[in-house]
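Removed: one protein chain of the complex. Kept in place: all other protein chains.
Chain naming follows the written order as A, B and C, and within any one chain the residues start at number 1.
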Amino acid sequence: MENSRRSFLKIAGLSVLGVSAGSMLIGVTPRLLRASDGDAQPKFTSRPEAMTATRWGMVIDTRKIDHDLNMKLQEACHEIHNVPDHVGISNAPRHEIKWIWPTEFKHAFPNQEAQFLSSRLEHTELPVLCNHCENPPCVQACPTKATFKRDSDGIVLMDFHRCIGCRFCMAACPYGARSFNFRDPRPAIKTIRDTFPTRSKGVVEKCNFCAERLAQGKLPACVEASEGALIFGDLNDPGSDVRKLLDEQFAIRRKPNLGTFPSVFYIV
Amino acid sequence: MNAAYLYSLIAVVVLGLIAYAGVEAAGLDGLFGLVIPYVALLIFIIGFANRMLDWARSAVPFRIPTTSGQQKSLPWIKHAKLDNPTTTGGVIGRMLLEVLLFRSLFMNNRVGFRQVGDSQRIAYKWVIWLWLFGILFHYSFLTVVIRHLRFFMEPTPLLISGLERVDGMLQVGLPGLFISGVVLFAAATMLLLRRIVLPRLRYISMPADYFPLLLIIGIAVTGLFMRYYTKVDISRIKELTMGLATFRPAIPEGEIGGLFYVHLFFVLLLLAYIPFSKLMHMGGVFLSPTRNMANNSRIKRHINPWNHPVKTHTYEEYEDDFREKMIEAGLPVEKEPK
Amino acid sequence: MTGKPKDLINSIDFTPPEKPWDDVDADLSSGRFCYPTKKKNLEYLGMPTTTKDEWSPADEEWPLPDNWQEIIYEGFKDRLEKYRSLKVFMDICVRCGACADKCHFFIGTGDPKNMPVLRAELLRSVYRKDFTTAGKILGRLAGARPLTKDVIKEWFSYFYQCSECRRCSVYCPYGIDTAEVTMMARELLSLLGLNINWVLEPAANCFRTGNHLGIQPHAFKEMVEFFCDDIEEVTGKRINPSFNRKGAEILFITPSGDVFADPGTYTFMGYLMLFEHIGLDYTLSTYASEGGNFGLFTSSDMMKRLNAKMYAEAKRLGVKWILGGECGHMWRVINQYMDTMNGPTDFMELPVNPITGTRFENAASTKMVHITEFTADLIRNDKLKLDPSRNDKFKVTFHDSCNPARAMGLFEEPRYVLNSVCNNFYDMPESTIREHTFCCGSGSGLNTEEIMDLRLRGGLPRANAVKHVHDKYGVNMLACICAIDRAVFPPLMEYWVPEVGTTGIHELVGNALVMDGEIERTTNLRFEPLTDEETEE
Partner (left out) sequence: MQDKGKIIAGLIIFFMILTFPFWYNRGAASPAPEPELTQKAKEAKVCIADTEYMRTEHMQVLDVWRDTVVRDGKRVYVNAEGKEYVASLSDTCMDCHSNKAEFCDRCHNYASVTPYCWECHTYPEEKK
């Protein structure tokens, strides 16, 4: 059913029509905001402990990265986000779902001069994830606005409810940061955590900079697990940890020539 | 009757108000929720059967199919088995294409004038709109009707929940948008606008053409409103409808709302209206002799039940009239003159 | 009477009038109606008459019997019981408008009552008033209106502006056939003695002499012999056809129009040459000397009365089967009515082509074969020696006559014959041929001089398509398989596309047929040189 719904949309190109018709119908006046009774209006707010920034960013100190840490990062992330692990069920590479994963320097930075690379960089894998670009091509590619960049803090997010599985975003992302659920993810999740939803078959997913944790005043799971190798903060705040680090250390970003302006920096 | 639609619009609005006021002001929930449904259903069944049997009572004296393809003739000439059927199978095929796909409407074209040099020429353009709106209208209506069976069956059959899933596959909004409802509303509105906007169509349209369309639009609008906007408690509604479907009619406790009764009243009006209106085309299409007969009267003799003898001019009478002249011209005659 | 073609076509306006249609009276000014039947014809046929011998539809007061409303009511009721088609067609129209611009009379006049839907509404409105509950209660709101004398006038006007061509029926989602409605309306009008002379005079003639034109037996024979003289002059071969001969294998019946008027006469000559060439054992009948049937345009009873002589004569002469010539409505009667009305035909045998041995299984019950089926079979089996170059001066197109097209489905046979006997054949655009074909504009007995303007308008869609292929391919000859067409097209083409002539298919067969022992031909059957100097370039 899921697939038929998605392929239908893909073929018919009705997505825009559907969304607009739907929002037209239900969006006339959100009854919810007209209150059920009484004069007071219901409203939404954020928790006081929520962490805020105007542009979240991350600095990865590659000098502190080793294989074990890489694994730890991924585990921390994938576990709390109910990311399925299809290994053993299906080994097809395209079935793999990953939010943060280790890769070799030459793959992470294909445009960098890699001759006579320090053996440290040559042999260590670096963690890569969604770059939460300032100019994200995936957002432009999405026909239903399921992928969007949050105005308030610059995080590139996915609204899974809206994703129709067209995978335009995957084609648009230069970093391969997105995965598609070719299979039902639930059987491949060891322990389903009820603090985060799973996804359904036919939906794209990726790193969300732990937006749900930031809202609770917690750092991203990978940062927490990184033993100081990953530093997280507001790129627009000159006094933030990330900015301080970037002041001191030379850092590079992935595929800078594409003009996407990643928010993830690598100190090499 | 250029303002014919006004009569029908007023009629529909008044009827809607009657149901609304009847329930909200006069508290006639029982009348609108329990009595009228059974009455309307009875009117429909009896009226529909009556109409069909009335048609059945009339004779079919001749085989008069409209042939829209090559006849069956010499074996090396390709016979159009569906458009000019000679067998029952062919007729069934032709009828199915007609009833399920509206084939005749599909080949509709429009006449217009084209300037060639200093004079005009007639030109024809294939137009698909009537077919498109027609088929969208009918199929979305059918889907909506079948979907509503969930209110009359417990447990809801898988087939119906399956249809709901397909109908709701856009998964837009909450409650999930059903494509059929929106399409029904849009197609019915287009069919109505067509009648109002196109001068030729406005000229041939009568109140009886606008009334059912407006009634159906009324049904669609009240339905869409209840589902997406004002909201109703559908558990209670199902309690009411299940009461009807199990012959234990009762008005459930608690508020259902006047809008629901307007919706229901419109539906029942439509149901009761069918046997007395052009909407009988749903049954009549199967009885149309130009489509439901095979073109085989040269192959197999068709019997006219009222075939009566007529006065003819026999050869004998003819020869009596012209015998002399015939003999003179050397034509053979049966009887020599005395 | 009628202006230039350009002005006529520019004058067509599809915009409906301001007033609703039931407030617009029928236009019964001179030239807008067919002359009513002379009383003698009605009396001869034993049909109801009007109360005055001489009257005109333009008169304010029509000579109707006192109980005219009752007559119509009873007649309507009777027909609703006898014809399911009528009852269903009265009830199920949804006025979707698909038929509106399919009628050639609507296209040519722009008169909304010539839209099939409104034409039928003329009858439906009265039906609703008298026979439906909704109509009785709601009246005009339900589209019902009382039967008044104005309604009768309207019926007379518009049911004689329908040529029963059935084109609307093809496009109707329910197959509602205005021809059927028109036939019923004409029957109802006939009950009041209202009929048109151009239909009833031929019908009366046919009843008496066996053919519409009233040709008496000796004259019929003389005319055919005259054709034989012409054939001898062109081919050097003498043909002596037999008449009323008992024991012949086949009875040949064709419309009398082919005996009487050009260009049908050339088609008749083509038949004679073909039969002579293959040595067919056939006979002509002076009694069954008419294939056509103007009873079809009057009432089913009249149709049956005129049709009866075909089988009666076949039985009297003891033939095995009947061969029918090129005629339109004749074939509607033969295909859809004849066997039901005047069968069964157990005195005949399943038609077998004596030359090829082909069994015409599709005529197993009627025992009557269409001449183009017969000729196509001969050509397919290589039994004819044909020289199509003798028709090279013609660039031919083919008009599907309404009845063989939409009441029979005879599409490929004539085209096969045409392609075999001439080198230049071009079909008209798809939307105007085969089941989509347009009427000549004068079918169903409307081929009468007094409504020439209307006929030219009704024929416009057909002429327009002919003009198209004339401009595109240089078509100069319009072939058809209908005697009414052959009478209608010469004036129609003269007006709209003067460069195009009219022919029957078997005229072209006659031209192309290389007969045994014939002299070298220098002219065609019209005594025209085989090639035109002008066209030779």
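The rule we apply is simple: a residue touches a chain if its C-beta (ideal position, glycine included) is under 8 Å from a C-beta of that chain, and two chains touch if they have at least 3 such contacts.
From a predicted model like this one, the values you see are computed outputs, not experimental measurements.
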item	value
Shown chains that the omitted chain touches within the full complex	A, B
Chain not shown: contacting residue from B:Ile45, B:Leu96, B:Ile128 or B:Ile196	B:Ile45
Among A:Asp159, A:Glu227 or A:Asp241, residue touching the chain not depicted	A:Asp159
Which residue of B:Ala186, B:Met242 or B:Ile299 touches the chain not shown here	B:Met242
Sole contact to the chain not displayed, among A:Ser90, A:Asn135 or A:Thr195	A:Thr195
Residues in chain A touching the chain absent from view	2, 26, 30-33, 35-38, 40-47, 50, 148, 150, 152-153, 157, 159-161, 191-192, 194-195, 197-200, 211, 215
On chain B, residues whose C-beta touches the chain left out of the figure	45, 48-49, 52-53, 55-57, 59-60, 149-150, 152-157, 160-161, 164-165, 171, 173-176, 231-236, 238-239, 242, 245-248, 252, 255, 283, 286-287, 305
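Here, only the chains that are shown with their structure count from here on.
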item	value
Far-end chain from chain B, centres as C-alpha averages	A
Most central chain, Cα average position	B
Centroid spacing, where centroids are CA-atom means, of chain A and chain B in whole angstrom	54
Distance between the centres, which are taken as Cα means, of chain C and chain A, whole angstrom	78
Rounded Å distance, chain B centre to chain C centre (Cα mean)	33
Two or more partner chains touched - positions in chain A	none
Sites on chain B at which at least two other chains make contact	none
Chain B partner contacts - residues on chain C that touch it in the complex	5-6, 9-10, 12, 14-16, 20-21, 46, 80-89, 91-98, 100-101, 107, 112, 115, 117-118, 121, 132-134, 141-143, 166, 169-177, 180, 207-210, 216-218, 221-222, 243-246, 286-287, 300-301, 304-305, 308-309, 312-313, 316, 334-337, 339-341, 343-344, 358, 360-366, 368, 373, 376-377, 380, 405-413, 416, 429, 431-432, 434-435, 460-461, 464, 467-468
Chain C-touching residues of chain B, taken from the complex the two chains share	1-2, 7, 51, 54-64, 66-74, 76-78, 80, 83-84, 86, 98, 102, 104-105, 107-111, 113, 118-122, 124, 130, 134, 198-209, 276-278, 280-281, 284-285, 287-291, 295, 297-304, 306-307, 310-315, 318-319, 321-322, 325-326, 328-332
